[in-house]
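And now, subunit A:
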Amino acid sequence: MSYLLTATCAVPAAGAVLTAALPAGSSQGRRRTTKGIALAVSAATLALTAAVAAGFEPGGARYQLTESHSWIRSFGINFSLGVDGISAVLALLTAVLVPIVMLASWHDADPIRNPDGTFENVRRTQGFFALVLAVEAMVLVSFLATDIFVFYVFFEAMLIPMYFLIGGFGDRAGGPDSGAQRSYAAVKFLLYNLLGGLVMLAAVIGLYVIAQNQGQATFDLPTLTGAIADGKLVIDPTAEKVLFLGFFFAFAVKAPLWPLHTWLPNAMGEATAGTAVLITAVVDKVGTFAMLRFCLGLFPGASRTFGPYILVLSLIGIVYGALLAIGQKDIKRLVAYASISHFGFIIMGIFAFTSQGQTGATLYMVNHGISTAAWMLVAGFLISRRGSRLISDFGGVQKVAPVLAGTFLIGGLATLSLPGMAPFVSEFLVLVGTFSKYPVIGIAATFGIVLAALYALLLYQRTMTGPVKAGIEGMADLKVRELLVVAPLVALTLFLGVYPKPLTDLVNPAVDATLSQVHQTDPAPAHPVAATTGGEHK
Partner candidate 1 sequence: MNPVNYLYLAALLFTIGASGVLIRRNAIVLFMCVELMLNASNLALVTFSRMHGNLDGQIIAFFTMVVAAAEVVVGLAIIVSIFRTRHSASVDDSNLMKL
Partner candidate 2 sequence: MSHWLAAAGGNSPSIPAPHIEYGQLSPMLLVFGAALVGILVEAFLPRRLRYGTQVTISLLGLAGSFAAVVVLAAQGHATTKSGLLAMGAVAIDGPALFLQGVILLSAVVAVLTYAERRLEPQLNGHGVDAFAAQGASVPGGEQERQATKAGLTTTEVFPLTLFAVGGMLLFPAANDLLTMFVALEVLSLPLYLLCALARRRRLLSQEAAVKYFLLGAFASAFFLFGTALLYGYAGSVRLSDIADVVSGVAPMTPALAVTTQNDALLLIGLAMISVGLLFKVGAVPFHSWTPDVYQGAPTPVTGFMAAATKTAAFGAFLRLFYVAFPGLKWDWRPVMWGVAILTMVVGAILAVTQQDVKRLLAYSSIAHAGFILTGVIATNRQGLGAVLFYLLAYSFVTLGAFAVVTLVRDSKGEATHLSSWAGLGRRSPLVAAVFALFLLSFAGIPLTSGFTGKFAVFQAAAAGGATPLVIVGVLSSAIAAFFYIRVIVLMFFSDPKTGGPAVAVPSPLTATAIGLGVLVTLVLGLAPQYFLDLASKASFFAR
């Protein structure tokens, strides 16, 4: 048994504890040590995750590098980890984004200097970076867990560090009531997700009891899905539907699917840009990931039954999110609504039940993570410079800070899925995958790409172009640290747009396995022809 996966999750967890325990102080040196250690831990995690992805053989078993440690025997719970292609790419996404988020949030958690020169809350720095590492550890466990209970525990537990990240660290750009707004956002985030999680808890228990009654007292995902597929575990259709809805509700809240999305704009709007990225690019992905892994594998029948309805909801989400994004006055809320639209695409890809759709959805999770991170973090740099989140406070930034404006545009273009950039690949796959089974929904979703262009470019136009507005003059362009944040994201966006094969190779087998779990196949073309010309010069 290899301990690589445990190590991957344990390193950030240990790092979180270590970071939290570091001595506090207002001195810059102390802060720098804290940040350096946290960054080093996240880099180590990235290395481990890369080792996991490198060690994964696409042609091999469904779950690889598996390990299982007895945890709570009484309920048949093992701390089981395993990686498949989908979780590998998502773990990689997490590990890549966390150091970047840290770097981007470098000064966001410095202690607040009082007017009299003293510092308030000197543990802020330690707290922030420890919480980020804690989130990373929990997200990684969620992605890698092959035990439903373990997944559930960390799926829920990650709410707490997230909650403190949202509520405790604002972006200092809010109005006078920003504190109240922030705690409102944090509470809303927590309660919404907790409610989802508790409903799921009931479903988890229900599933366990059903399995127990049929001699399968386990939470082990491969065992359960195998038993369901072999007919050894029979869930009554009504119960299956209820359980599916229980699971799905939690994931739909987290994802977030319309109409359960209303926590996201508040959370992303009030949190720091780094935290907002963690929410939308990392934590929310656990929701969509879990739909793919748990809902489909455990409840194939119910998934098929509810699939079309979920498609409709996701379609509404796509259009609704985009329209709302167009109507926003606040940059970060705009990004949040754009994310809601994107999550619609992801969920649509999952429930279209085609390999294009699901591969697209998985890639979409990665690509949305990267591109939204780029967009949001640059927005964060912008906001911290101006001290305002209102779009109307900006204008003409490209004149004074061209690099900032340029990277912001790239982020926006990635968000609108410009071909050549990573999100295009996934968005097109999702659309094509949906279209081949549900043409009407596929066509309707395509409207989303027009609306995406509208919100992304309107935002760029309003903030960056035109004459330089008051308060913008003398705005500094991106600093080296900030460039270090943006450059890898932009590079990844472009690279994965042109050459997504490394990811698709990882993802394809896992998607095949998932599709066969729900007994779905791709529709055959009406008049099949050779897929490619493929020819060299004759």
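The rule is simple: contacts are C-beta pairs under 8 Å (C-beta built on N, C-alpha and C of every residue); 3 or more make two chains touch, one makes a residue touch a chain; residues count from 1.
Selection rule, in plain terms: all candidates are chains of the complex that A comes from, given by their letters.
Computed from a predicted model, the values in this text were never measured in an experiment.
Engineer: Going by the C-beta definition already given, which one of 1 or 2 is in contact with subunit A within this complex?
Structural biologist: Looking at which candidate touches subunit A, I get 2.
Engineer: What does subunit A use to touch candidate 2 in their complex?
Structural biologist: On the subunit A side, the touching residues are 70-75, 120-121, 123, 127, 152-154, 156-157, 159-160, 163-164, 167-168, 179, 182-183, 186-187, 190-191, 194-195, 198-199, 201-202, 205-206, 208-209, 212-213.
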